[in-house]
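Yeah, one chain of the complex is gone here, protein chain that is, but the others are all in their spots.
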Amino acid sequence: MSATAVHGLWTTMGGVTSAAPGDRFAAPTIEYAQLAPVLIVLGAAVLGVLAEAFVPRRGRYYTQVFLTVVALAAAFAAVVALAAGGYGTTKARIAAMGAIAVDGPALFLQGTILLVSMVAVFTFAERRLDPEAHGNRVDSFVAQAGAVPGSDGEKAAVRAGFTTTEVFPLVLFAIAGMLVFPAANDLLTLFIALEVFSLPLYLLCAVARRKRLMSQEAAVKYFLLGAFSSAFLLFGIALLYGYAGSVSYATIANVVNGSVQGIDPALADTMGNDALLLIGGAMIVTGLLFKVGAVPFHMWTPDVYQGAPTPVTGFMAAATKVAAFGALLRLLYVVLPGLAWDWRPVMWAVAVVTMLGGAIVAITQTDIKRLLAYSSIAHAGFILAGVIATTPEGISSVLFYLVAYSFVTVGAFAVVTLVRDAGGEATHLSKWAGLGRRSPLVAAVFAVFLLAFAGIPLTSGFTGKFAVFKAAAEGGAAGLVVVGVISSAIAAFFYIRVIVLMFFSEPKADGPTVAVPSPLTMTTIAVGVAVTLVLGLAPQYFLDLASQAGVFVR
Amino acid sequence: MSFPLLTATAALPAIGAIATAAVPAARRTAAKWLALLFSLATLVLAGLVFVRFEPGGDRYQLTESHAWIAEFGVRYELGVDGIGVALLALTALLIPFVILAGWHDADPLETKSSRWRPTQGFFALILMVEAMVILSFEATDVFLFYILFEAMLIPMYFLIGGFGDRAHSGSDENAAAQRSYAAVKFLLYNLAGGLIMLAAVIGLYVVAGSFSLAEIAEARANGSLEMATGTERWLFLGFFFAFAIKAPLWPLHTWLPNAMGEATAPVAVLITAIVDKVGTFAMLRFCLQLFPEASKWATPVIIVLALISIVYGALLAVGQRDIKRLIAYASISHFGFIVLGIFAMTSQGQSGATLYMVNHGISTAALMLVAGFLITRRGSRLIADYGGVQKVAPVLAGTFLIGGLATLSLPGLAPFVSEFLVLVGTFSVYPAAGVIATSGIVLAALYVLVLYQRTMTGPVKAEVRGMPDLRVRELAVALPLIAVLIGLGVYPKPLTEVVNPAVKHTMQDVQKQDPQPEVEAAK
Amino acid sequence: MNPVNYLYLAALLFTIGASGVLVRRNAIVVFMCVELMLNACNLALVTFSRMHGNLDGQIVAFFTMVVAAAEVVVGLAIIVSLFRSRHSASVDDASLMKL
C-alpha cells in the first residue's frame, strides 16, 4: 500500500473520530481509479526494486527500461482517461479522504510530468554515447555507486560490466512523488510527496559515470540544502497547523477566510493567530521556492545542475519545476487566497529578483550546464510572474508555460549529452566554438532550444512568456511585465552568445565531437523540437487545454 | 472563398526557403537558381497584388481572416492598404537583385565537411526574411505583426553574423570577432526594442481586449474604447521605442553602421532597404493609428530626434573611412527624413515618407550593391584604398555615381520626389524644422561626392589597375534599379495613386488637417 | 504548564538547528542539525495537537519521523560516499563547483 493511501487513512481517522478514539473504525474510501496514475508508477517502482533483486544482471537494463516506459505510458493513459472522463472539469473532486485532489491542474500537470519524464527516461537509457567499456555498452551512470572514484573497485566494476540500473526504480519513485506533489490537498501529503521525490533525486545526482567527485559534491549539496529547506517547510506546516487546527487545505482556507470560527475559544491565542499564519505560510512558500529555484533560494541550482549526470539534470530541471510550481499554485490559490494581499507584494519582489538575478548572473557563465541552470532560475521568475496574477488566466498561463519550458529543457540537456570529448561531455562553452560548422544539425536544434528559452516568437518560449506576461498584466502587475521584458532582453544576451559561439566562431582543432545517439535520445530531442515549434506556431489546442484545466477544486 | 493572394505572396518565398535549404550540398548553383526563381515568382505575385489593389476601394483590401490563437484574441488577419502595397512591391522587387548580387557571396572558401552548406543557407535565409517582411506588411493583427517583427531578426542575425563581408582589414580572427559583435549588437538592440514593445503589446490587449487593428480602430472611433491619456502614452512609447530602434532613429542607431559594415553588401541592402522599413512602416500603421493622441503628444520630441538624425547621420557619413559605413550613416540621415515626414502629420509629409521608404530602398540598393561589386573586386572597404576607378571601370563608376546621385536626391531621380514632399510637408507646419532638414541636402551632396571623388577619380591606383568592369550579372542588378529610379523620378503617379488614399485614412486617424495656404485662406 | 512554552522550546531548537547548519563544516554534524530542526518541528506539531485537541499533529509527527529515517538512509549513503572519495566530510572541501 502506498504511503499516501496509508496517510489518508490516518488523517481521516484523526479528523473524524478525535472525540472517541478507537470506539469504531470507519473504513476509509480510497478512489483507486482516480489515483491510478500515481499507483501505477509506484507499483512499477516497487516492481523495479524487485527486478533489481531477482532479474539476472544481463537482463536488468532491458527489464527496467521496459518496465519504466510501460509504467509511464500506462500512467499517462490513465491521466488521459481521467481527463476524458471529466475529472479535470465537471467531476473534479478530492480523493483519498481529502488527501489528494483530482482536478484540472492536477491532471494537466501529471500528464506533463509523465510525458516529460518519459522523454527524459529515454536519455537515461541511452547507451551509445560513451565508448564501450570492455565490450559493454555504458550509459551515463556509474558502474557501481559504492565504489570509490578511481579505485580498483571501480575499475573492477567497470570491467565486470556493472551498471546502475537502480536509477530506473529511483526515477519512478521520484516521478510518483512529483505526481502527488501538485495534487496534494493537505499539508502532510505535500510534505511526504516532497520527500518522496526529493530523496531519489539526491541519489540520482550522485551516480554520474564521469566526473564523479563533482557528482557526489552535487548530491551532498543538494541533499543538505534540500533537507534544510524541508525543515523549513515542515516547521511552516507545524505553524499553519497550529493556526488552523488542521492540515487540510480546505479547512485552513476556511479559517483564513474567517468562515470557520475557533473550536475552542480558550485556545484563541493560537487558533486564528495571524502571526502563525503569516510565518507558517512564508516558511512553506520558502520550501517550495527552494524547489523551483527562485532567488534567493536558488544557489543550489547551478552546482547541482552541473554536477548531476546530464540526463538527471534534464529530468530534474523539467519535472521538478513542473511539480513544484503545481504545488505552489495550489497552495497560493487554494489555501492562501485570503492572504493574497499579503503574499502578492512579497512574491512580486521574489519574482523580480529571480528574473533579474538569473539573467544577470548567467551572462558570465562559462559552462553550458551552469548556464542552463541560471536560465532555469530566470524562467522560474517568469513563471512566478504568472503565479502572481491570481486569476484563472494566471493558472492556465503557468500551466502552459510549464509544458513549454519542460520540453525545451529536456531537449536542451539531451543535446548537451551529445557533445563529447575524451573526458565525457564537453560542457565548457569554449569547446562549443564552431559546433555549427562541424554539426550543423545538432547546432541548429540547440539553437532552436536557445531561441525558445530566449522567448523568440514562433517558438513555444514566446507563447509561454506571452501568456504569463499577459496574465500578469491583466492581474494588475504591469510593472512586473516591464521587469520581465527587461530581464528577457538581458537573458537574450547569453543565449545569443552561445549561438554566436556555435555558428560564428571558428572550430577549435581539438574540439569535441558530436556523438551519434541511439533512437532513444533522438526521440527525446525530436519531441523537444516538435513541442517547441508546435506550441510556437499553433498553440491554440494546448492553450485551450490549459485554460480548461485552470480551475482548482476546493 | 477567393484565392488567398496575400498569404500566397508570403508563403511562396517561405516555401522557396525550405526548398533552397534542402538542395544537396554539392548542387550549389541549383540552389541559387531555385532561390532566384522563387523570388521572381514572388515578384509576380506582388505585381498581382499591386494590380488587384483598387486605390479607391476599402482601406484594407484582399483581406484574409482566420482563427489562430483564440486564447490570446489573436487572429491570422491580413490586408493591405496603399502603404502596405507599396512596401510589399518594394520588397518583392529588391529581393531578386539581392540574390543576384550575392550570387557568389556565400560560396564556401574551401571544401568543408559535406554537411556544411553555407550557400543553401544564405539564400534560404534571404527568402525567409522576404517571407517574414512581406507578411509583416500585410498583417493587420498587432500580435501577428509583433511575432514577425521579432522573428525576422533571427534569419537576419544569421545572415549578418554567418556571411560577413570577406573584404576586411586585419586578421581573419579579428574580422570574425567584429562580425559577431555586429551581429550580436544587431540582434540584442532590436530584441531589446522588441521586448519593450512586447510589454506594450500586452498592455494594449489588456486595455483594448483585442489585437485586431480594425476592431480597435472601430472601438476607438465609436467611443466604446477609451484609453486614459497616461496609458496611451506609455503604450505609444513602448511601440515607438521598438520602431525607432528598427528605423533607426538617433540615438538608437549605433547598431546599423556595424551591421551594414560587416555584412555583405546584399545583406546590408536587406537590412537597410527592406527590414528597417518595417520600423517606419509600423510607425505609420500602428503608432499613428492606435495611439493618435499620444503620437501628437510626442511629435515635438520625435521631430527633434528626426532632425538630429538627418544632420548627425549626414555629418558622420562625411567622416567615415569605410564605404559601407558611410552608406549606413547616410541611411540614418534618410531615415530621419522618413520619420520627419511621418510625424509632420500632413498629407505631403506622409505621402512623401511612404514614397521615401520605397525610393530609399531602391536608391540605397543601387548604391550599396554597386559598392559591393567594387569592394569584392579590390577586397577592401576603405575609401582610401581606391582611386581612379573611373578610368578602368567606367560603367561601374557610372552606375555608382547614379546611385550616389539618387542618394543625394537629385531631381529627376525618384528620391527627389519623396524628399521634397517630406520637406514641404514638414515646412508647412514646422518651418524651422523644414529649413534644418533642408540643410541635409547640402550634406548629402558632400558625402556622396567626397566618396565618389576619392574612389572613382584621380590618378589610377596601382591596386585598382586591371580591375574588370561590371559583368553581365552585375549589370543585370544595376541597370534595372537605375531604370526604376529614373522611372519613378519622372512618373511617380502609379505609386502616389495607391499611397494617397491610405494617407488620407491616416490623416483621419490622427484627426489632422493640412494647413491652408495663406493666400487661399485669404480668398 | 502552559503548552505555549513547548512552542518556544520548539522554536529555540529549530533556531539552534538552523544555526548549526550555517556554521558547522562537518557534513554529518550539519545533517544532525537538520535532524534537530525536524525534531523541533515534531515538538511543535505535537504541542499544537495537544492545544487543538485533535490528533492530526501527532500523526504528522509520526510521518516526520519516518521521513527523517529515510533521509538518514539516503543522506548517510551520500555523505559516506563523499567521505570515501575525498577522505573528508567537510562541506567546505566540497566546492569544486562554484561561480
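Every chain is named by a letter (A, B and C) in the order it is written, and numbering of its residues begins at 1.
In this text, contacts are C-beta pairs under 8 Å (C-beta built on N, C-alpha and C of every residue); 3 or more make two chains touch, one makes a residue touch a chain.
Just so it is clear, contacts and distances are computed from a predicted model.
> Tell me the UniProt name of the left-out chain, picking from "NADH-quinone oxidoreductase subunit L", "Peptide/nickel transport system permease protein", "Cytochrome c biogenesis heme-transporting ATPase CcmA" or "ATP-binding cassette domain-containing protein".
The correct option from "NADH-quinone oxidoreductase subunit L", "Peptide/nickel transport system permease protein", "Cytochrome c biogenesis heme-transporting ATPase CcmA" or "ATP-binding cassette domain-containing protein" is "NADH-quinone oxidoreductase subunit L", the UniProt name of the unshown chain.
> Which chains here would be touched by the one that got left out?
A, B, C
> Pick out which of A:158, A:285, A:352 or A:418 touches the chain that's been left out of the picture.
Of all options in A:158, A:285, A:352 or A:418, contact with the hidden chain holds for A:285.
> Give the residue, chosen from A:300, A:446 or A:504, that touches the chain omitted from the document.
A:300
> Please identify which residue in A:145, A:220, A:452 or A:525 touches the non-displayed chain.
Looking across A:145, A:220, A:452 or A:525, the contact with the absent chain belongs to A:220.
> Among the options B:4, B:458 or B:480, which residue touches the chain absent from this view?
Considering the complete complex, B:458 is the one touching the chain left out.
> Tell me, which residues in subunit A touch the chain that this view leaves out?
Given the touch definition above, subunit A has residues 220-221, 224-225, 228-229, 232, 274-275, 278-279, 281-283, 285-286, 289-290, 295-297, 299-300, 302-303, 341-343, 345-346, 349-350, 357, 360-365, 490, 493 touching the missing chain.
> If you put the missing chain back, which residues of subunit B would it touch?
Residues touching the hidden chain, for subunit B, are 185, 188-189, 250-251, 253-255, 312, 315-316, 318-320, 346-348, 351-352, 388, 390-391, 398, 405, 410-412, 416-417, 420-421, 423-424, 427-428, 431, 434-435, 438-439, 441-442, 445-446, 449-450, 452-453, 456-460, 490-493, 496-497, 500, 503-504, 507, 514-520, 522-523.
> Go through subunit C and note every residue touching the omitted chain.
Against the left-out chain, subunit C lists 18, 21-25, 30, 91-92, 94-99.
Please note the rule applied: only the chains that are shown with their structure count from here on.
> For this structure, I'd like the pair of chains sharing the most C-beta contacts.
The chain pair sharing the largest number of C-beta contacts is A-C.
> Considering only mean CA positions as chain centres, point out the chain farthest from subunit C.
Result for the farthest chain: B.
> I'd like to verify one number: the distance from the centre of subunit A to the centre of subunit C, where each centre is the average of its C-alpha atoms, in whole angstrom.
24
> Where the CA atoms of subunit B average out and where those of subunit C average out, how many Å apart are those spots?
Inter-chain centre distance comes to 65 Å.
> Using the average of all C-alpha atoms in each chain as its centre, how far is it in Å between subunit A and subunit B?
A distance of 45 Å separates the two centres.
> Provide the residue numbers of subunit C that touch subunit A in the complex, in ascending order.
Spelled out, the residues of subunit C in touch with subunit A are 4, 7, 10, 14, 17-18, 21, 27, 30-31, 34, 37-38, 40-41, 44-45, 47-49, 51-60, 63-64, 67, 70-71, 74-75, 77-79, 81-82, 84-86, 91, 94-98.
> Which residues of subunit A touch subunit C in their complex?
Per the touch definition, subunit A meets subunit C at residues 7, 10-11, 13-15, 18, 21, 145-146, 148-149, 187-188, 191-192, 195, 199, 202-203, 206, 212-214, 216-221, 223-224, 227-228, 230-232, 234-235, 237-239, 241-242, 245-247, 263-264, 267, 269-271, 302-303, 306-307, 370.
> For the complex, give me every residue of subunit B touching subunit A.
My answer: residues 67-72, 112-113, 115-117, 146-148, 150-151, 153-154, 157-158, 161-162, 173, 176, 179-180, 183-184, 187-188, 191-192, 195-196, 198-199, 202-203, 205-206.
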